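Can you read through this structure? Questions will come right after.
One chain of protein is taken out of this complex; the other chains stay put.
And then chain A:
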Amino acid sequence: MNDLTLPRRQLIARAGSLVAAAGALPLLSGCDAINEAPAVRKILSMGEKMHRASQRALTDRDALAREFARTDLSPVFRSNGTRLPEGDAYAAHAARGFADWRVAVRGLVARPLMLSMADIRAMPQRTQITRHDCVEGWSAIGEWTGVQLSRVLAAAELKGSARYIVFRCADRIGAAEYYESCDLIDALHPQTILAWALNRQLLPIANGAPLRLRIERQLGYKHAKYLRAIEAVASLEKVGAGKGGYWEDRVDYEWYAGI
C-alpha cells in the first residue's frame, strides 16, 4: 500500500484529538479581555468612521431610501424599545389626545419655536412608505405622514454655527431620558420627517405618539420617539455622555447607523 493512505486511521484519530484540544483551550475569557481593551475599541470604532465616510462619498446627499406601494405594507408594524412612556405627565397628555403637547425647537436657531400638534399638521406634509430596519435585524414597512424637519428648521432659522440636531424624547429607559442626534445632511434630507401618522392612523403610543422622527437611511434606534424638543448644536460633546445618543452612550452602538 501507499504510505500516504496507510496511516489514514491514525490521521483521523490525530485530527480528532487536535480538534478536541483546540476546543478545550481556555479561549473564552481571553477573547472578552480583548473585546474590552481600549486600544481594540479604538481600532474597532474605525470601521464606523470608514462606513460613514464611504457612504457619504458614494451617496448623493438627497438620495432617497426606497419607497414602497401600499400593497407592500407589513400586516403588523411591530414596536420596539419604549412602548409606553412612564409617568403621570405623559399619561395626562395621552388622555387629552396630546392637545397640549408642545415640541420646542431651540438651540442654535434665530427664532426658537414651541409647536403644538396643530401647528405641525398645519405645515406642508409629506407621506412616504418606507422600510424600517431595526439594528436587531428585522424590517417592517409602514406609511408615515408628517412635516419635513428641513421645513421646521427653516422656520426656526437655523444658524450657520449649527452642526448637529439633537432630538429630546419624553421616554426614559432606566433613569435617563432617550435622545438621539444626526448631522445636517440627514436632518435636511427630504425624507427626514417628524411623523404623527402611521398607516393613515394617528401614531400609536407604542410607535412614539404624538410625534416621532423618521430618518430613513439609518437604523431604527435613530428614529427618536415621543419627541418633545429639537435642539440645534455645534458639538455633541456636552450632550448626554457625548456620543450622540442614548444607546451610543450606554452600549456603544454606532452613532452613524447607516449600516
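Following the convention adopted for this analysis, a residue touches a chain if its C-beta (ideal position, glycine included) is under 8 Å from a C-beta of that chain, and two chains touch if they have at least 3 such contacts; residues count from 1.
Going forward, contacts and distances are computed from a predicted model.
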(request) Report the protein name recorded by UniProt for the chain absent from the figure; options are "ABC transporter ATP-binding protein", "Heme exporter protein C", "Membrane protein" or "Thiosulfate reductase cytochrome b subunit". (result) "Thiosulfate reductase cytochrome b subunit"
(request) For the chain that's not shown, point to the residue among A:Glu143, A:Glu180, A:Glu216 or A:Glu231 touching it. (result) A:Glu216
(request) Return the single residue from A:Leu64, A:Ala89 or A:Met114 that touches the missing chain. (result) A:Leu64
(request) Specify the residue from the set A:Gly47, A:Gly97, A:Pro204 or A:Gly242 that touches the hidden chain. (result) A:Gly47
(request) Just the residue numbers, please: which parts of chain A touch the chain that's not shown? (result) 1-5, 8, 11-12, 14-15, 18, 23, 28-29, 31-32, 35, 41, 43-48, 50-51, 55, 58-59, 63-66, 68, 72, 74-76, 78, 131, 133-141, 216-219, 247, 251-254, 257-259
